[in-house]
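Just one protein chain is left out here, and the rest sit where they should.
Naming follows writing order (A, B, C and D), and every chain is counted from residue 1.
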Amino acid sequence: MTATTTRTSRDARTSREPLLQVRDLSVTFRRSGEEPFHAVSGVSFDVQPGQTVGLVGESGCGKSVTSLAIMGLLPKRGNTVTGEAVFEGTDLLKLSPKQMRDRRGRDVAMIFQDPLSSLNPVVPIGRQVTEVMERHQGLSRKEAEPKARELLDKVGIPDPSRRLKEYPHQLSGGMRQRALIAMALACAPRLLIADEPTTALDVTIQAQILTLLKDLVQDSDTALIMITHDLGVVAGLCDEVNVLYGGRIVERADRHDLFARPRHPYTHGLLASIPRLDSARGERLNPVPGSVADNLPWDHACAFAPRCSNAVEACRTTQPELERIEGGVETPRLLRCHNPISEEA
Amino acid sequence: MVGVMLLLSLLLFVWLRSLPGGPASAICGDRCNPAKLAQIKKTLGLDDPVIVQYLNFLKRAVTGDFGVSTGVQPGRSSMEIFVERLPATIELGVLAMIIAVAAGIPLGYLAARRRGGILDGLTLTSSLLGVAIPVFFTAFVLKYFFAVDWHLFPISGRQGDIEATRVTNFFVLDGLLTREWDAAWDALRHLILPAVTLATIPFSFVFRITRAAVLDVLDEDYVRTAEAKGLSSKVITRRHVLRNAMLPVVTIIGLQMGALLGGAILTETVFGFPGLGDALARAFTGRDYSMLQLLILMAAATYVVVNLLVDITYAYIDPRVRTR
Amino acid sequence: ASSDRDSGSGSSSGGGGGGGTLTFGAAGAPAVFDPFYASDGETFRVTRQLYDTLVMFKPGTADMTPALAESWNNSPDGKTWTFNLRSGVKFSDGTALDATAVCKNFERWYNQTADGLAGAEYWSSNFGGSKVTKEPSLYKSCTPTSNKVVVQLNRVTSKFPSVLGLPSFSIQSPTAMDKYKANDLKGKGEGIAYPEYAKSHPTGSGPFTLEKYDTANQTITLKRNANYWGDKAKIDKLVFKIIPNESSRKQALEAGEIDGYDFPNPADWNSLKQNNDLKVRPAFNVLYLGLNAKANPKLKDLKVRQALMTAINRPQLVKSQLPEGAKVADEFMPDTVDGYNTSPTKYTYDVNKAKQMLQQAGAAGMQIELWYPSEVSRPYMPNPQKIFDAIKKDWEAAGLKVKPVTKPWNGGYLDAVDNGDASSFLLGWTGDYNTADNFIGTFFTETTNRFQTGQYPWGKQLSAELTKADSTVDEADRTAQYKTINNKLVTEYLPGLPISHSPPAIVFNKKVSGITPSPLTDERYNYAEIKK
Amino acid sequence: MSTAATETTPQDDVAVPDDVLVDVRGLKVHFPIKRGVFFDRTVGHVYAVDGMDMQIKRGETYGLVGESGCGKSTFGRALLRLEEPTEGTVLFDGVDVASLKGETLRRKRQDMQMVFQDPLSSLDPRQTVESLLLEGMQAHGLAKDGKAATARLRELLSAVGLPPAALRKYPHEFSGGQRQRIGIARALSVNPQLIVADEPVSALDVSVQAQVVNLLEELQEEFSLTYLVVAHDLAVVRHISDRVGVMYLGALVEEADADDLYAMPLHPYTRALMSAVPVPDPTTEDRRERIILAGDLPSPANPPTGCRFHTRCPWKQEERCDTERPQLRTIELEGVPGTHRVACHFAEQIQRGEIQPHEVDVSFVEQVDAQPDDATPVTVEPGAP
């Protein structure tokens, strides 16, 4: 397991047909007696085979809801999902629950944030891996077991034969996350969604997992949607980055472009507020003022306006559109801002 | 644990002896007079200092001798009565628990799945009623309709006029063992009404805990993981939801097992069912100290044992406990 | 209740009726099968069917009639009794019931250890004493001579030989008693441990024998004794099924699970009569309100006691709280007992008069404790609380301040009453046999009795009068003495207030016939027949 | 504070320089592990803090980093006597806090305060901000006069950047960042000298995190505070601290001025830790040398012998590493100042490149029985040094 540091033939990949096209995805939660809450609105993006797309943003900006909506895993009641999520020509959002079940785990798989709570505490790891194969590949439990062992081995779990029989609590945090990844990869899905897969882990473990994910994606041409709030993780892993704020994409760019020249004040603010290991010490951080609690409703304004140092009058009255802007060599750059940061930095 | 039992026995012992009346008066009878009473107390050693009596009691108790009953079945060894009646109460309790569990778990699951629906509302309310109706009243009503009015079940007792060989004193089991099918069936018929009555309380608990546990588990990340794996709903229900939801249910079943004896006092009294609950009720009215000491200590011990069993079961179904 | 497989077992060769099983709903389990050590009705109900006594009571009455003794006579001094035994009677173990066996029974009774004495309530209260403990006894000796038994007493008493009709004095097989260590009683911790004999080997000469006692199912099965000397049982089996709950017994009867039970709740009488045969037993009891001046000195004044009596609306109490056929009691014994005085002073209810009398006695508005037992029901008082309540209301109407005190029957009530702690208390008595001594003698002979008569000026005198009457050999004379005492008891002494005599009942379903209700609850099931 | 320590414990033979506010010697906190069916027996201990030495100078910010479960919080709490130390001394301004009792201890608490990781759960949900802030002042007799107290409350609020309207509100009505400000204001309310901040920003969003970090820095100047900042985010620690200590399984493995440490990490663990932190810069990320450690932190209930890190150390040497526990020491190496201390037997050799990294058996130390033979090799990415 040796990670190489550069990616090759990216151009070839990105030019292929998109594997997943998310179009205008909106999710609204309705609770009795309260205003409907638009957790996600008008989110669109494409994922190419072999590509890693990042969704970043602060807590509550709708990252998880987006991914759950694509997977059809939102709670059964209390929400409306509109838009499309076309996966290889079929709109996942229009599938019946039964059809969706057939796809989940086989074509699209997902890894969650907390590896302990995401594993069933009373079922052995092996069983939790084999059950996916039994379900989607029609294997018997016996047949699936050697494959499960291989899988565990592949994700770097030592002594897989013994681990198969063990329970989640007997594994360390990193091993649990590996086991979850093994489950997700069991049927060689073409799209993998990872929802903050390393947030609950220590840095040293995080590095292990990220390396693993990187290698897996590269080796198998799997597309990855990487959800995180850690810009550092995105910087090392993603090809294309979407920044979310208040349920909408506010900026999209190739990772190099984004980090080198953030155009949205929010993205810029985020980058400026993170202390960096590689920068000079002692300078004051430039935080984004206020908190998410100050957001405006998107319909008549830019939600970020109250916290924005660049805000102009229009920001409080009209909703900015997500528009293509200059730059973006390989991936088109999109931006939702009335008064973006000028392009130098 | 042993400490708790000792403390309990001492408290009980001293308290019982500090009260007026008691076994000496019971033996002395209606024609009693103070002189005769004193004589009887002397004969029985009831005039010794309480602590001496207690030590004697402990000495005998260690050998399994809890004295002689004076109220429940005067003259018989309390232990003998206990051993004889224990199967009756176990039979009753187990059947009640089976009913409670068989009804409580599926209904609890369904109610959780259809949270807020009509089924949920109905079952929830009826389970609350299970606690709100005094057990003995339930017993009266059930008996009145099913036994007295409609003659579907016998009125009282464990068995009717039927030839039956006693092997284990578990009547149903005995009937099956000796192939006296009609005796087994008859014993079972006698069990049904009391068991249903007794089941109302554990049912309500099992139902509510199942419902709450299933609701909790449905919200767990691993269920979402299972969904994300595209598993069939049957597998998700069985392997991922129920197996985890059963953990608190097992606890509550254990707890309720202990509490069943309480309910049995009332139920057995109404149904004239000669078990421990009936013995307890009569030991109280008959001031049968020996029987009371034995039964109350046994109730506490049972509680402890049942809890141990629950722990063991728990360890069996929850690997987190097992491999610690 | 008679199931097919039980009935008509071939053993009923000795003639008699149609066989079958009679199932009787008993309220409790018998304590022992050795009636000598018993004192409770549940035990006697069973042992009466297993044993015979020397004399017995004529069915339906409390009067003596020959049993194992065909006849008896008394020496002029009244202390030597000769019983002529019925010949050819055998115990169920095959041994002969002869004079030696009878005397062995007497000897056994007299030879009890202290533990045994504690268990033998009827012996100690009627005969008293034991050779072992060297306490004086009424009994002196028993001599078997061929077919006769000569029993010598230490003093004359009117209760002899009626007392021998009590089930406790059943004649039991000495062989079996030896074999199963019948006298091996041990006081142990809280209770008395009984020997094998009493627990499972009763051997008598009665119309039935014990087949099995299914303790787990709480049923006792008796089998017809084909060799019974008297009227052989018509039924094959007699089953006592223990159903502690009163209303369950009623329901079981109506559902056909049992054929009969006794002491039905008065409230059920009417409905029971519709489909069943409710037999009212003659009232052979008395409910009284005991007074104890030691606990409340105001009661020393006869006026006060009379006022209390006058203040109670006994007719209404009897009507509203006691079953049909209950009567207001004017004396401390039923009118069927010899010595009853038909014309003593009768107290009639009159609140105003009562108030007036209290006024005169300087006790107007006095405070009085009224005790009643909880957790119990007795034949003479089916529901003590209700009777208490009625009296309390009446007394309050007469201006008294009534303070209720209640304790469980065995949990302090009897003890407190015996100790003289209760100034007024509800209690009663069911007669054992038909003598005045069994009632008023029991109540008042000792001066340290429950009424504490010793502290009244007349207490000793009453005691002496009772003793004298009891030891009077001549029957007419004795009866006259008792009449006088009875009159004085209600007019001059009034140590307590007689309230009522209430008839208990026994009920069978209509298939059962042949049973005569007994005032002593001494029903004989060998006469029972079951219609199929 | 100019006066030297007035009270010294007998065993305290090392001279404590005047500018040291906190001097921790050999601090240990062991938690008993209780288990049993009938009686709770102690079946072992969690060696949460196992021999910590640390000096914090007046007015400096000491940053403490380490992986989850290594004992950072426990150490922080033990420092304030919120956890009973099993062994060791904590000299605060010359007074041994570890031996104080009752009222003296309570009084002493005025000087040392704490800011917690979870801003919500550290605020009593049933108290208004006002009573939360007043409480400490009352406890130390700082709020005797109502007016002065009110003035001080306003002062505190404005110091942490909250409007006065906040006083009447309950904690749950604030956003995360605001709650953390309340927590800080509470700590300030008693005029402490030392504030122990246990992961003060970990629970906050990145954008808000910077606000709080800035706030802490401002306050330090304004109130001349001394900080002990506990965190697992190395970047934050580096940003905020003057000196940094790296903790591994209950003890320090390296300690240095912030710049020195990041410029030249000496301990293998520190190296790995630093190389693992992702940097929000794709170019750096793509080029970076990375030391990926194998396995996880061993269980503190069953710590490895010798050097606690030897089970995961790619530079581990035979014998010495698993038998002898290295102590913090300064090393003689060019460019390494005397304030830079490290607990590694072979720090010099590693730094000089005399010892090369090798593959490591992944042994899962938290499992007693685990003895995998065919363990996955660790990856140490080759790259330019």
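Just so it is clear, a contact is a pair of C-beta atoms (placed from the backbone, for glycine too) under 8 Å apart; a residue touches a chain by one contact, two chains touch by 3 or more.
Everything that follows uses one rule, which is that contacts and distances are computed from a predicted model.
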From the options "Probable succinyl-CoA:3-ketoacid coenzyme A transferase subunit B", "Na+/H+ antiporter subunit G", "2-oxoisovalerate dehydrogenase subunit alpha" or "ABC transporter permease", the chain left out of the display has the UniProt protein name "ABC transporter permease"
Give the residue, chosen from C:T406, C:T467, C:T491 or C:T516, that touches the chain omitted from the document. C:T406
Which of B:P34, B:G117 or B:P134 touches the chain that is not shown? B:P134
By the document's definition of touch, the residue of D:R25, D:R186, D:R312 or D:H345 touching the omitted chain is D:R186
Candidates C:R45, C:K104, C:K234 or C:K250 - the one touching the absent chain: C:K250
Which residue of D:Q178, D:Q209 or D:Q351 touches the chain not shown here: D:Q178
Determine and list the chain D residues touching the chain excluded from the picture. 35-40, 77, 80, 82, 106-110, 112-114, 116, 118, 120-128, 135-136, 139-140, 160-163, 165-166, 168-175, 177-178, 181, 183, 186, 189-190, 211
For chain B, which positions touch the chain that isn't shown here? 1, 3-5, 7-8, 11-12, 15-16, 19-20, 124, 128-129, 131-137, 140, 144, 148, 215-216, 219, 251-252, 254-255, 258-263, 265-266, 269, 280-281, 284-285, 292, 296, 299-300, 303-305, 307-308, 310-311, 321
The missing chain sits against chain C at residues 246-247, 250-251, 265-271, 316, 319-324, 326, 374-375, 382, 385-386, 389-390, 393, 404-408, 411-412
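Definition applied: only the chains that are shown with their structure count from here on.
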Comparing A-B with B-C, the one with more C-beta contacts is B-C
Averaging only over C-alpha atoms, locate the centres of chain A and chain B and give their separation in whole Å. 54
In whole angstrom, the CA-centroid distance of chain B from chain C equals 38
Whole-Å gap between the CA centroids of chain A and chain D: 32
Give the residues of chain D touching no fewer than two other chains, as numbers and ranges. none
Where chain B touches two or more other chains at once, the residues are none
Touching residues of chain C toward chain B in the complex: what are they? 1-3, 5-6, 21, 23, 29, 31-32, 37, 39-40, 114-115, 117-119, 121, 124-125, 187-194, 198-199, 214-219, 239, 241-245, 248, 251-252, 254-255, 257, 375, 407-416, 418-419, 442, 446, 448
Chain C-facing residues of chain B, complex: 19-23, 25-34, 36-37, 39-40, 43-46, 53, 56-57, 60, 67-71, 73-77, 81, 84-85, 87-88, 143, 147-148, 151, 154-164, 166, 169, 171, 269-272, 274, 278, 282, 285-290
What part of chain A is in contact with chain B in the complex they form? 71, 73, 100-106, 109-110, 112, 114, 117-124, 127, 131-132, 135-136, 167, 169-170, 180, 183-184, 186
